[in-house]
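Take this structure, written in structure tokens, and hold onto it; I'll ask about it next.
Presenting chain A:
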Amino acid sequence: MDSAVEKLPILFLCILLYIIVLAIPSVRKNGLRSKLSPLIPIGAFLFFLLGFDGNKQTAVLWSHDLLPTQLSFTIDGLGRLFALLITGIGSLIFIYANGYMKGAKYTQRLQSFLLLFMLAMLGVVLSDDLIMLFIFWELTSVSSFFLIGFKNEDEASRKSALQAISITGLGGLVMLGGFIILGEIAGTYAISEMHNPETIATITSHAWFTPMLIFILLGAFTKSAQFPFHFWLPGAMKAPTPVSAYLHSATMVKAGVYLLARFSPILGDTPVWTIALISFGGVTMIYAAFQALFRTDMKSILAYTTVSALGIMVFLLGMQSSDAIAAVSLFILVHALYKAAFFMLAGTIDHETGTRDISKLSGLKTAMMPLFVIGILAAWSNGGVPPSVGFLGKDLIYESTLAYPGLNYLLTGVSVGTNIMLFAAGLLVGWMPFRGKKISHKNLQLPAPSLWVPAAVLAVLGMLFGLFPSLINDSLINPVANSISGQPEDIHLKLWHGLNTVLYLSLLTMGLGFLTYLVIRPGAGMLGFIESAERFGPRRILHGISHGFIGLSDWITKILQNGKLRIYLLVILGFLVLILGYVVLAETTFTIDIDMLTNITIYEVIIVGILFISVFLTLFSGSRLAAVAAMGVVGYTLCIIFVFYSAPDLAMTQFTIDTLTVILFVLVLYRLPRFIRLDFSPRHILDGLVAIAVGALMTIISLEVLQRMPEREISDYYALNAYVLAKGKNVVNVILVDFRGADTMIEIVVLSIAAIGVYSLLKLRLRKNEKME
Partner candidate 1 sequence: MIAHVVIWPILLPLVSAIVLMFFWNQSKVQRYITVAGHGISLLASFWLALRTYSGDIITLNSGSWPAPYGIVFVADALSGTLVLLASLAAFCVSLFSVVSIGTGRASFGFFPILQFLLMGLNGSFLAGDIFNLYVWFEVIIISSFVLITLGSERAQLEGAIKYVTMNLLASIIFLTGIAILYGLLGSLNLADLSVKIAQSDDKGLINTAAILLLVGFGIKSAIFPMYFWLPASYHTPPAAVSAIFGGLLTKVGVYALIRVFSLLFIDDPFIRSTFIVLAVSSMIIGAMGALVQQNIRKIFSFLIISHIGFMIAGLGMFSTLAVIGMVFYLFHDIIVKTNAFMISGLIFKLRGSFRLENLGGLYNRYPYLSIMFALAMFSLVGTPPLSGFWPKLFLLKASFNELNWWIIGGIIAASFLTLIAVIKIWLSVFWRKHPNYVEAKKRIVWYDLPKIQKFTILLPIAILTVVSLYIGLNAAKIVEICQLIAEQITQPSLYIDAVLSNPENQP
Partner candidate 2 sequence: MRSLFLMNILLTLVWAALTGKFDYGNFIFGFIISYAVLWIITRGTERAKYFSRVPKILIFIGFFVKELIKANIQVAYDVITPTNHMKPAIVGIPLDAETELEITLLANFITLTPGTLSMDVSDDKKTIYVHAMYVEDKQDFIDSIKNGFERKLLDILR
């Protein structure tokens, strides 16, 4: 019987089909196709909700001997939670988007990219094969590139899209390197096959383990916006809000977290892992939370809190303890719920009021009561105030930091600090716009239900799960924890743990958080402060590096591609001299056996002497005509050499062609200017040295070759058969027209082309509209 996992391709195909349906042009702005689009994520959500329990299912659907990859899916607790988040929040986002984009251009385009993104995300969390995972991973980068740059005529959007794809693209490529090393070390690219202890031991003890791990972590960190790569995410807020809500709360940014969670049982039990995750996660969470406090744009605040939350997740995954695993398992869910709600809230406010600046918003409570409730609930959950599900999460975080051997104070301090600031930031978004007097925004009404109901659902769920943790304890969270730790975990989520340190810490967090909120006064001044602080931040540094690199590229390119033929040739010839010289010096013998050589006669000396003088005349003559004539003489002397050494055919041809070349030259020359007369300069020395080096190498090599016995097998065959089989006595000609006739055939083609070329060069005059084609 087919297990549910084997039906995944059908699901993927359906989504793909609908993407194509959406991509086909439509006359109407908000057609039926876009109205029906929420059905796809809803259907998928139901598929994952009902089709699977938390037990692991793996299926190889297609494989090929020669490809390192196979089409295989695995679904376990971790995968299922993510799939549910992706499709569940996706469903709400699609409903929300239908409302948000009403009347806007390119709705279908947006939805098709969103669906593509959902497809990619599902692929990431369900693939069992490393390469497949990578394929979907890149697809998320690409589709998010299109989504972030959705308002493509806006310069800032383009910049953010470029930033996002640069960072995630680089991370992805590096990660691919890591994947391949991992796959090759493990001997398999199937993640599910790496779980047995021997394979894990092989992997972790391999010499390339550390670089491999660093590569994979780079992929995960860039995607999940860890410090110092975090800044692309706040930048990505240029996208339409449904996109931000989807990409940056629930899903894409968590792909990195997913990846870490997925590899945690395989790679987690190593020092590099622990150190890297705890330190980068820790820095990210506190740094981003701090940044969030100084923003005025709601989406910007949310973006930074998201970065911080991702930092928390990475941080927890680094600790590897049961509590930490339980914490992260829960926090993934918690964060998705309230953050998506927040984003939709921010989007709706923006949509209705035209601004997201919290320093300009106030008193929205009266007009938008449901939104206010959503804000409160989300902030509640965000702040970890009981009885929200957020409280459960925060509890577990503190428990795990407190239990961490050696660094418990530091880690706990960092966590508390982060949470204090996050608490305040939550209030900035969920509370601040609603409090106070209604000032600027007249005629505000409650927006259409599609703009607030989806957020409400999430906010309510956040509260519901907090009140009734058993709803998710066994069905969702525990299986996730099992996946992350690689062994059965036993999690009991409960609101009340008694009066202990954790509770005091929670209370401290809430108190100080509220205090912070009261102190914070968002506005231009604070923004200015944080912007100037940013000057030394990683964004500036990475920008500096990238600009530096572009500058370097520019410099190198201008140095190398400098337009001067002489330099090009010098580089090529210099390279030839170096490498050929090395081979000649290292591997040849420099012996000459005089006996093997023929005698020199005075005539030959004269001929060669004339040749030498002519060559020098071509080199140094100031007159072009004299140079050309001397070149002709060089040809003639060669021709005489051919005559002496038994090559009459060659002599005839060389002689005629040499003359024709000289004539051509002469015909051309009288239209050209005289030689540029230049005084002797150092460049002559360099050129001369290279020239002499090449010449000397050729002399040495030819003398060396002449020491070897000649091979005459093929010549003898020709000599034997020229008359008998090919019916000719001039063997050279027989070679030309018969033995190697194909060469000759091609050669006359060359000649014809050259003639056409000459004709066209001189005769063709383009009309104006033909100049560039």
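A few comments on the model shown:
What we mean here is this: a residue touches a chain if its C-beta (ideal position, glycine included) is under 8 Å from a C-beta of that chain, and two chains touch if they have at least 3 such contacts; residues count from 1.
Picked so that all candidates are chains of the complex that A comes from, given by their letters.
Just so it is clear, the model here is predicted, and its values are computed rather than measured.
The candidate list 1 or 2 contains one chain touching chain A in this complex, and it is 1.
Taken together, the chain A residues at the contact with candidate 1 in this complex read 23, 25, 64, 66-69, 109, 131, 134-135, 138-139, 142, 145, 149, 152-153, 155, 158, 161-162, 165-166, 169-170, 173-174, 176-177, 180-181, 183-184, 208, 549-550, 552-554, 556-557, 560-561, 563, 565, 568-569, 571-572, 575-576, 579-580, 583-584, 586-589, 698, 701-702, 704-706, 708, 710-715, 717-718, 738-743, 746-747, 749-750, 752-754, 756-757, 759-761, 763-767, 769-773.
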